[in-house]
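Right, one structure below, let's go through it.
The complex is shown incomplete by one protein chain, all other protein chains being positioned as in the whole.
Here the chain labels run A, B, C and D in written order, and each chain numbers its own residues starting at 1.
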Amino acid sequence: MIKGRVTGRVWSSKHIDTLPGGALLQVTLEDGATLIALDPLGCDEGEQVLVTQGSVAAGYFTKMKASVDALIIGSIDET
Amino acid sequence: MIKGRVTGRVWSSKHIDTLPGGALLQVTLEDGATLIALDPLGCDEGEQVLVTQGSVAAGYFTKMKASVDALIIGSIDET
Amino acid sequence: MIKGRVTGRVWSSKHIDTLPGGALLQVTLEDGATLIALDPLGCDEGEQVLVTQGSVAAGYFTKMKASVDALIIGSIDET
Amino acid sequence: MIKGRVTGRVWSSKHIDTLPGGALLQVTLEDGATLIALDPLGCDEGEQVLVTQGSVAAGYFTKMKASVDALIIGSIDET
Partner (left out) sequence: MIKGRVTGRVWSSKHIDTLPGGALLQVTLEDGATLIALDPLGCDEGEQVLVTQGSVAAGYFTKMKASVDALIIGSIDET
């Protein structure tokens, strides 16, 4: 998994029908790159998160085919 | 997913038979790299899009085997 | 596989239910990049490890669906 | 998919038995990196091609298990 911080959100009104509901969050990685991950957890901007990529991300969804390749799987505890 | 902008289109007359119909759009990412993604949505040049990669992209196609590893899954709302 | 060294651990109290139990170790690669891998072996900080990525990592888990894309598969012998 | 140009060919007399027949072409990407892709189309050196990577490349082969992760899926029309 990769570690990143939620830095924004995007909306997509025009999308294919296999995009699951849920927020599409922008996650900024430690090297400054960004990706967009589906968030089933309700994370907030500024939260540090773990992202799983590839077919594993899509496999989280069992009731529908999901065309996503990035999924937030956890929020990292900050102490 | 990754975010990019449609910057062109390519055509391929000579191709394998498992390339689905649809536009092959060139998408330029934020770091300047480009990739070619199949577009089932009819996006225009200049549009900002979300791209899914890998086997998830191919899995979108249910009636045929599709040899694509990049698929535009949505157009990003710009406000 | 990629080779790296365990340089830390993260905790995630808020996570999806398909995150298997086990330590989430931070692994630093030779180029300085880091990733977070699930560790079924009980590795310690400073240990050099082999990491498998992608759907192969998730496939290690047979009794549950696992949403992980990075798995420590071995500790490298240091002589 | 990624776009590249055929810049050479490699031969492998000693190989595993799940390497399909066909030319193993060296493809140079726009950033100068190279990869080796199986070519089912008969492309020539200098030709610009589209390459699919990962399990999608292997999935093209239906009569045998194929241990390839890069496949030329089309030649790009140059006008």
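Definition applied: a contact is a pair of C-beta atoms (placed from the backbone, for glycine too) under 8 Å apart; a residue touches a chain by one contact, two chains touch by 3 or more.
What you see is a predicted model; the values in this text were computed from it and never measured.
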Interface residues of chain C (partner: the chain not displayed): 1-3, 30-31, 40-41, 50, 52-57, 59-60, 62, 71, 73-77
For chain D, the residues touching the chain missing from this view: 10-16, 18-19, 24, 26, 33-37, 54-55, 57-58, 65-70
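Throughout what follows, only the chains that are shown with their structure count from here on.
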Chain B and chain C: spacing of chain centres that average the CA atoms, whole Å: 31
Chain A-chain C separation of Cα centroids, rounded to whole Å: 19
Residues of chain B engaged with two or more neighbouring chains: 54-55, 57
